[in-house]
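Only one protein chain is missing; all other protein chains are in place.
What follows is chain A.
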Amino acid sequence: MSSSLEKNMLILRSSDGEEFIVPEVVAVMSKAIKNMVEDECASNTIPVPNVDANILAMVIEFCKKHDESEAEAASDLKTFDSEFVNRGQEALYDLITAANFRDVKELLDALCQNVAEMIKGKSVHHIRIQFLGYQLFEILTSNFIWNIWCDRDFD
């Protein structure tokens, strides 16, 4: 199979076994993959553990857009980024993990910026429950003193 592959193309295999053919320039936007390619410890097929096909497809879409649009206006790319990262929390979590683990800087930056926008106006209570997944029980017990201290209004 690898013989039929065009030059400068790589195959990425997701954790659930699906394979994606992508240009090398796109794949190496992940520093982790770039290192593997440079060290020549990768065959044409590169396994991407911990990232399923659904998420991997999204990451590839993002990298392709960024590769193509280097000449494009920065504002267009910004619009694309903000639309791309506008997803539910589940997908966001998976994307962040993938971007962080595979070291895709542009994607991680866009995702972190998006999460920052999401949470900047939220209350402390909301952050604890929704963002950090605290249980009500924990807040009421172990952090009791902390909470009294925190109930002061900073605005």
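Everything that follows uses one rule, which is that a residue touches a chain if its C-beta (ideal position, glycine included) is under 8 Å from a C-beta of that chain, and two chains touch if they have at least 3 such contacts; residues count from 1.
Here, contacts and distances are computed from a predicted model.
Asks: Looking only at the UniProt record of the hidden chain, which name from "F-box/kelch-repeat protein", "CAX interacting protein 1", "Eukaryotic translation initiation factor 3 subunit G" or "Ras suppressor protein 1" is the right one?
Replies: Listed in its UniProt record, the absent chain's protein name reads "F-box/kelch-repeat protein".
Asks: Check the options A:G17, A:P49 or A:G121 and report the residue that touches the missing chain.
Replies: A:G121
Asks: For chain A, which residues reach the chain that was dropped from this view?
Replies: Residues of chain A in contact with the hidden chain: 89, 92-93, 96-97, 100, 108-109, 112-113, 115-116, 119-121, 123-124, 127-133, 143, 146-147, 149-150, 152, 154-155.
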